[in-house]
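For chain A:
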Amino acid sequence: MATAKSRASSFSRNLTSTGAVSYIPGIKHGPNGTTFLSSGIPDLDKILGGGFPLGSLVMIMEDAEAPHHLLLLRTFMSQGLVHEQPLLYASPSRDPRTFLGTLPSPLLSKEEKTLKNEQEQEKGLRIAWQYKKYFGENQPNLENSRDTRREYCSEFDLRKPMERHLFSAKFVECFSTLDSSNLPAFRDSCSRFLEKVPRTDGGVRCAGRIAIHSFCAPQCGYFNNEWDMVSFIGSLKNMVRSSNAVVVVTFPPSLISPSLSKRWQHMADTLLSVRAIPDEAKEMSKLLTGYQDMFGLLHVHKVAQINTQVPVILEASTFSLKLQRRRYLVLERLHQAPVDGSSGTSYNTSTSCSGSSKASPFDF
Partner candidate 1 sequence: MAETICRALRDGSLEGEHAPALAIKDTIRTAFGVDVFDHVLCYMASTILAQKSQSRGLVLVALDRSPSLYLNLLKCRGIDVFDSYTWIRVLDCYTDPLGWKERVNALSQKESSETLFKDVSDLDKLFDAVIQLGKEMVGQGKARFCVAIDSASMMLRHASLSSLGSLINKLRSYDQVSSIFWLIHSDLHEIRATSVLEYMSSMVASLEPIFQSSNEQRCNSENLLSIENDTREGKFVVRLKRRNGRVKVMCEEFRVEETGIKFLAVPSESEMVNQQILPKLQFNLQLSEKERNDKENVVLPFEHQGNGQTIQIYDGRRSLTLKQNDSTTSVSVPEEPHTETDQGKGEIHYLRDSDDELPDSDEDPDDDLDI
Partner candidate 2 sequence: MEQYLSLLDQAIEEDKTRVSDGAGRVVLIQDCVETSGAFLLHHLMKRALSRESSETVIFVAFAQPFSHYDRILKKLGCNLITLSQNGRFIFFDMLKLDCPDEVGGGRTKSGLVDLFHKIHKATEVIASPETKKSCITIMIDDLSLVEVAAHGSSNYVLDFLHYCQTLTSEVGCTLILLNHEDIYSSSEQLTLNLEVEYLADIVIKAKPLATGLATDVHGQLTVLNKRSSNEHGKLKKRIHNFQFKVKENGVEYFYSGSRT
């Protein structure tokens, strides 16, 4: 809690001091000289203290049974396209470009919603205390970015596909990892891509995104070559560290040896994992509030620790993935369902009583 607060304050100070830079869309200054990119999910940005830092490697551990990682990947890519940031997408399919057709479209009526949000706040809707701090942090940012017409972080309508002109633009590159039994070619195209967004002393002008989908899928030609895969990720991390880009890699940990998986987890600056939740589990619905709306869980294992030695300790590391109005992705902290009948049981302490009764206190 304390760290999060100090984070927030230093963040806003930086924002005001380097006001000129903040006009570049989709970029936000963070503590310790870092710069953030949005993940495309407002809640995730808040959890991570602002987003993904430029120059960082984000690893997402897939669930073997559920495609939740695709949601994270899609919003990450869409957010980049909205800001017209160069994008490199690699996937183990014959034609990776088709995936672009499934990207969600940004919600345009953001301002309306913000207003509505504020009204709701004014109406005195009770907001869970642990979320309150986010409002203070977020509000100036939204106002600030209203000038540019493009917010740092958009919201995406998962049911509406993105307009074609956005992803057919020439700053989108695609790469199929299916046939490339040689990772060097892939590495070369990554490094060519990253050369376009070099890190210079004169501030950030343009930021790039690399999204690699199911890096170690068994259909990839290099699947059996564990050391090649490890050193690829290692060199990718080092390349991106000296550029203004963020790499998001998803991988199924169950398909590779535990030690390889651990190596990647160590290499990752930010480490997330997604998990399916069991369908119609009576026990779980009793234990968790809002079980009906959840479709998966997101676990934050590691938050990027660039230029600092202090680890980010989150109050909660597991969040539920929910769709609001069947369109918008939201993340919520897990809460224990109120124990019916006997109130005041010893284990039902402050964590649950504040937010549990109102499953979704505010509306993004």
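The candidate set was assembled so that all candidates are chains of the complex that A comes from, given by their letters.
General observations
In the analysis below, a residue touches a chain if its C-beta (ideal position, glycine included) is under 8 Å from a C-beta of that chain, and two chains touch if they have at least 3 such contacts; residues count from 1.
Only a predicted model underlies this, so the values are computations on that prediction, with no experimental measurement involved.
The contact partner of chain A in this complex, picked from the candidates 1 or 2, is 2. Residues 1-3, 32-33, 226-228, 230-231, 234-235, 238, 241-242, 257-259, 262-263, 265-267, 271, 301-302, 305-311, 313-315, 317 of chain A are the ones that touch candidate 2 when the two sit in their complex.
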